[in-house]
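One protein chain is absent from this view; the other protein chains keep their places.
Up next is subunit A:
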Amino acid sequence: PPVSAARLAGERLCSSGEASGGSGTYTRHGFVYASLAGCLRRSGAESGLPVVSVVRDAEAQLLPDVGAVVTCKVCSINSRFAKVHILYIGSTPLKSTFRGTIRREDIRATEKDKVEVYKSFRPGDIVLAKVISLGDAQSNYLLSTAENELGVVVARSEAGVQMVPISWCEMQCPRTHTKDFRKVARVQPQFLQT
């Protein structure tokens, strides 16, 4: 069974006679040292020496792929685009959020030049979007909401109450009855919870 114990980078694990170094380790002067800070994993190799390795995270990081539907939260808006934090990929939550951008022309499929970002998203909205590109050097994924099923799912009004969707472009606050403009997602009825 693999023994997992916390190890620091540079810590001496064992001598190269006892085990050989795997990933996350290096060998110097006849000893095996850790090159990462993480958990020690010892695999009993049948032929030859067992292999020790240091892994940082037990599971590999899940990355958004082109065409994947992601759930994100709008952090700031601009007249040209909206910046979002990607929270979920499909239905799996992410440990560390990625950053994404929804450009003004990718918000809707029709009438792209009449779109106003202020009337589609606001900071704090939860949005379903699709990844269209892995992004540029600043590692900003490019997202799009140009489909009926994509767009704002949860939004709060100025009063702080969660708003109810009325149509594909409007939401209403149940307490103050004020209407706000959003690009609303048409969620399938089986996913709605009342």
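By definition in this document, a contact is a pair of C-beta atoms (placed from the backbone, for glycine too) under 8 Å apart; a residue touches a chain by one contact, two chains touch by 3 or more; residues count from 1.
In this text, contacts and distances are computed from a predicted model.
Enquirer: UniProt protein name for the omitted subunit, picking from "Protein HGH1 homolog", "Beta-hexosaminidase", "Exosome complex component RRP40" or "Cytochrome c oxidase subunit 5A, mitochondrial"?
Expert: According to UniProt, the chain not displayed is called "Exosome complex component RRP40".
Enquirer: From the listed residues A:Ala19, A:Ile77, A:Leu128 or A:Cys173, report the one that touches the chain absent from this view.
Expert: Touches the omitted chain: A:Ile77.
Enquirer: Among A:Arg42, A:Arg108 or A:Arg122, exactly one should touch the missing chain; which is it?
Expert: The missing chain is touched by A:Arg122.
Enquirer: Determine and list the subunit A residues touching the chain excluded from the picture.
Expert: Subunit A touches the missing chain through residues 76-79, 117-118, 122-123.
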